[in-house]
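The other protein chains are all here in position, but one chain of the complex has been omitted.
This part shows chain A:
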Amino acid sequence: MTTTEYGIVYAVHIITVQFGSVVSKVCEFLLRRGPLSSREISRLVEPDMSYNQVKDILCLLIQHNCVQAFSIEPPDGSESKATVQYIVLCNNILHRVRYNKFSRIVNEELDFKCGAVLDGLLSNGRLTLGQLIERDKDSGKPTGSEEIRESLQKLVADRFVERIPSPEPVLGNKEQELAKKKGSKAAKILKEPETLEERVLEAATPVDAIRFPHIFEQDSNSPLADNDSNIPEGKRKQRDVDSSDHNNEVIWRPNFEEFIRRLRHKACVEIVKERRDEGCAIVLKAMLEVGRSHEKKVKTDKSVPMSLSSIYEEVMKTEAGRTLVLERVEACLDQLSATSSYLPAFVIEMDDSYVVDFKSILSVAQKDEIEAVVMRRYGKEAFRMFRYLSQEGRFVETNKIADAALTEKKDTPQILLKMWKDGYLHMQKLVVTGSYVPFLLWKVNKLIVTKQMLDEMYHASLNLSLRLAHELELEKEVILLSSRERDKKIKAKGLLLSSTRFKLDDAIMIFHDF
């Protein structure tokens, strides 16, 4: 999904709070105008910033994984050089408000020492092992270089940390690529067109063996060295700057993909627990564990097929699952595979195998969020109309909606118009010969509603952050006349605003990242 207006405003706000308005100005140009070269950015920001300042800001944003540099191969026969452009990674900017969620995952799955190493990478963007060891030495309670190395190895083994991507990948010229593929079988396979961001990230990302190496040796003969044998054809690039620093140490950074995958799995288990029961949640958790290493991308619609025996084996590994007998696991799978008028199937059974349907599970949570907003904002009658239209999945005329929802025919158009004005309904006019007044037809378009909700949630997150800043400003004024009671109240307000923003971010991930 392309970034919404308030997605951009929120991202700019995050950068402003963390790096200042000068940095966020550059970020905003990239968000609104797309990829730009450093010269183009400099022309846009002058005279407020010099060219060198722009370059420093870009380096800072790259350091913190918010921007990726790239270039496009000039056309065959052209004498022009490839210009380096910079593309903003909006998702990585939005991840910055989730760092404590990422830390919690590592603290729970691994240990606090790994959590401390991860925190170092999160706050600094990217570091070498040497820099992590230095950082540990400067801290109040150093754990020692061996512990740091071991923790980093565990993080890389579990894919929470990765080697940084190629700093300036070269993309093939798209027209030439298409011309080459013309007539080949590959061209006939229908594939969703990739965005530029997807192409850049794909080109920059090294193969798994390099991205998550098992061996940590740092010399030019090691498997980690950036020689051509490690780089597959199509990704070979100029060897001017590689993903190591001047001491030839590998540079590491948090692997946001893996954190989002874990959070996605956790959210799916919670959704199933709420709507089915604890047993079904335990079984689903086991299925997600079995299928995780086979997931090619985070937003996969379905898991790989898995057998009952492999699911049961995984269930038995957990403390909660040890009390479940095979028959109970089978019964849970039957429940998860059942479709009803109020819940879709969460698992698909086919040929003695079971597949997790992620899309189905997340759609239930999305539906609940949207309907809750409709209820709170527009009232019970609107709620009934919205649910009726969602079920119908097609255009329905005003009076038919009034009949189905048992609402006054004279009030129904007003209620529908309010929802339509705010982007929650799609409307079409139908002119019929012989009728002076056109018929109004209404429909819930899930894509449009989802985008509208997401934009509003970004807006709300921004509002919570701004309100928190406002309350903290007030606290500074009030502190001179403080009373214990007033202090308590102010702290409670701050906690409510922060915790609401924390929970709202979970909802944002359900609509955008999962």
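The definition used in the following text is that a residue touches a chain if its C-beta (ideal position, glycine included) is under 8 Å from a C-beta of that chain, and two chains touch if they have at least 3 such contacts; residues count from 1.
Here, contacts and distances are computed from a predicted model.
*Asks:* Using the UniProt record as the reference, specify the protein name of the hidden chain from among "Pre-mRNA cleavage factor Im 25 kDa subunit", "Glucosamine-6-phosphate isomerase", "DNA-directed RNA polymerase III subunit RPC6" or "Ribonuclease P protein subunit p40".
*Replies:* This omitted chain is identified in its UniProt record as "DNA-directed RNA polymerase III subunit RPC6".
*Asks:* Would you mind spotting which of A:Asn107, A:Ser337 or A:Thr500 touches the chain that isn't drawn?
*Replies:* A:Thr500
*Asks:* If the hidden chain were put back, which of A:Lys55, A:Lys359 or A:Lys380 would touch it?
*Replies:* A:Lys380
*Asks:* Sort through A:Glu330, A:Asp368 or A:Glu475 and give me the one touching the missing partner chain.
*Replies:* Result: among the candidates, A:Asp368 touches the missing chain.
*Asks:* Have a look at A:Arg43, A:Lys359, A:His470 or A:Lys491 and name the one touching the chain we're not showing.
*Replies:* Spelled out, the listed residue whose C-beta touches the missing chain is A:His470.
*Asks:* Pick out the residues on chain A that sit against the missing chain.
*Replies:* Chain A touches the missing chain through residues 9, 270, 274-275, 340-342, 365, 368-369, 371-373, 375-377, 380, 383-384, 387-388, 399, 403-409, 422, 436-437, 453, 456-457, 459-460, 462-464, 466-467, 470-471, 489, 492-493, 496-497, 500, 503-504, 506-507.
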